[in-house]
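Only one protein chain is missing from this complex, and each of the others stays in its spot.
The block that comes next holds chain A.
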Amino acid sequence: MARVRNWQLGREMDYPYEENRPARQVCMLFDLNKCIACQSCTMACKTTWTAGKGQETIFWNNVESKPYGFYPLAWDVKVLALLGENAQPWEGNVYKGTTIFEDLGMNQRLKGYLPDEMDYAHPNLGEDECLKILDGEGDYIKGPTHKNWGFFFPRICNHCTFPGCLAACPRKAIYKRQEDGIVLIDQSRCRGYRECVAACPYKKSFYNDTVRISEKCISCYPKVEAGLMTQCTTQCIGKIRLFGFRTTDYDKLTKKQVRENNPFDFLVHVRKLALPIYPQFGTEPNNMYIPPVHVNPDFLSQVFGPGVENSIKQYRNAGKDKELLAALLLFGATERICDTFKLEGNETVGYDPQGKEIIRVPLTEPVYIRQVKNLKTGAFLTNNS
């Protein structure tokens, strides 16, 4: 075991390999306040990559209804239990519990579990439980303002900095690309041991029944290499996602080195609005989420770590915070990967890595007032006359 630096935990941790950060890291940002669970992302991914025989239960992208929806069944509950129930304490920004790579049993390389095949039988079992079907004893959440709460949780592989899948593969058939940090399974070298399926705490490596090997999200690398965002990002109806590259080097994550004009660095490192998913697992996931403001904060802290309160406060204020708004309005605005952005008057402008302008979005939508009637033809143009 080597010691590596995991900035999300605010400390060093054990990992089977030496720290080796890629030159740049693919990163996806999700604004969970906007997801409508339309599953367009799921289908965009499915029809692009995993529609073939043997891939029936493979969802590189899935959207589950939290708190009780899961795919595969109870994945996060089970991994949290492996780390010890209610044993993931934070002291400020420092994680004091153990990760999946620490405190191991004698025959383990890491802590994981292999889901039962029936765990894949229902893509979002439990989705309706937040509507108090669970125990018949009234609302699960009690409180004066929100009786029930729930949110939709789109998930893909996190292309982790310290991937559990990669660490677990006895054949080194999984690798992380130096040029963009995408984590891939070599389809000609995999021998279907499913160690990665058992190891990935996010359960984002899947087994293909027909070819008998594991397959995982490839971050649409043919698109990424062409400077485009992934399918799940560009097809998102709710415009909740932004895909691109974040600065990776831990040492340089000081105020000065962070690129404030890069939307990912800005939202993750400068503003700390977007938070990692289950950082306590220890894989340093590179998908970041803006937590939903209306959800029980205890639950959010369990999922997104200690930064939840700050994030929600900023998000509620986003309407008055022009700089923040400028970054948030890039979401869903273009298919091209945006390297830098700038606030220009009432517009946010996005640039590609060559510095060429690729998108310009107004901070406030222009308002057009339609006539009630077409004066020439007399036809009604609105229905509120």
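By our rule, a contact is a pair of C-beta atoms (placed from the backbone, for glycine too) under 8 Å apart; a residue touches a chain by one contact, two chains touch by 3 or more; residues count from 1.
Assume contacts and distances are computed from a predicted model.
Matching "Nitrite oxidoreductase, gamma subunit", "3-isopropylmalate dehydratase large subunit", "Branched-chain amino acid transport system ATP-binding protein" or "Carbon-monoxide dehydrogenase medium subunit" against the UniProt entry of the left-out chain gives the name "Nitrite oxidoreductase, gamma subunit".
Screening A:Pro170, A:Gly355 or A:Gly378 for touch with the missing chain picks out A:Pro170.
For the chain missing from the display, the contacting residue among A:Asn148, A:Thr210, A:Asn310 or A:Thr364 is A:Thr210, taking the whole complex into account.
Of the candidate positions A:Val63, A:Cys190 or A:Val224, contact with the unshown chain belongs to A:Cys190. Mapped onto chain A, the footprint of the missing chain covers residues 47, 51-54, 56-57, 104-109, 112-117, 120, 168, 170-172, 187-195, 197-198, 207-213, 215.
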